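The complex is shown incomplete by one protein chain, all other protein chains being positioned as in the whole.
After this line comes subunit A, so read on.
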Amino acid sequence: MARFTKTMKSLAATALGLALAGAALAGPAEDELVIETDDGPVRIVTKTAAPAFLADTFDTIYSGWLFRDDTTRDMERDDFDNPAMVFVDRGMDAWNAAMGANGESCAGCHQGPESMAGLRAVLPRVDAESGKLMILEDYINACVTGRMGLEKWGTTSDDMKDMLSLISLQSRGMPVNVAIDGPAAHFWEQGKEIYYTRYGQLEMSCANCHEDNYGNMIRADHLSQGQVNGFPTYRLKDAGMVSAQQRFVGCVRDTRAETFKAGSDEFRALELYVASRGNGLTVEGVSVRH
């Protein structure tokens, strides 16, 4: 129905506008992230070559960290200053607690949380046995219900986010390396379709903001590429942890759309697709954003 009626006049106007907007365009910060931890410094890759499937879209992918202001970036440079570490500690307490119906603890079966190193970097992935696309929340709940005899934890509950924080931290500094082929391929295609669909009364897709306009300001917000390598993240605005699933809910709701639920098939597929756009960045474990 919409006809392409852009006149020469409007083309000229747009070109002029873009030139002006270009002057104000603020790209990612020129900065490096090395985190001081109890075990020494950990270097985070916040900028790297885009994965092959994005070659026509981006040359370079960037962590959201590079789009935050100096103060916020600084909070992630040292675990001592990172407010998310409180939630990691809470996750550690839960890990060791004999909370199962018969007194089981995560530690009882898995030893220390470092047994989870590398896991966060390859999720979401298709579970070989069930063929189900699994996000970290699904693995945790499988043990909580199936191996500890407890009620399932809410996808965005505090218990869940504390544990996501602890387990994600074990992969800090490891490159994101999510499989997109084989059994993952059709979930990935589904996630991709969601990424490019313009939802809601504002008719906006993830790509409209995070692909076409990253680096630009949408009012006071500096748009990043919407990467999930930093998740879960401590969000200053919420004074609490936010998981990737929760962030998706917020971003879709902001388009005046009916969102999908956190943990839904749609958002799990979307997390796979979005995570794969960050293949090559490293897991930040627990990041800080505003």
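Methods note: a residue touches a chain if its C-beta (ideal position, glycine included) is under 8 Å from a C-beta of that chain, and two chains touch if they have at least 3 such contacts; residues count from 1.
Convention: contacts and distances are computed from a predicted model.
As stated in its UniProt record, the chain not included in the shown complex is "Cytochrome c", which appears among "Ion-translocating oxidoreductase complex subunit C", "Cytochrome c", "Acetyl-coenzyme A carboxylase carboxyl transferase subunit beta" or "Monosaccharide ABC transporter ATP-binding protein, CUT2 family".
Which of A:32, A:69, A:93 or A:212 touches the hidden chain is settled by the complete complex: it is A:212. Across the interface with the omitted chain, subunit A contributes residues 2-6, 9-10, 13-14, 16-18, 20-21, 24-26, 197-204, 208, 212-213, 216-221, 235, 238, 242, 246-247, 249-259.
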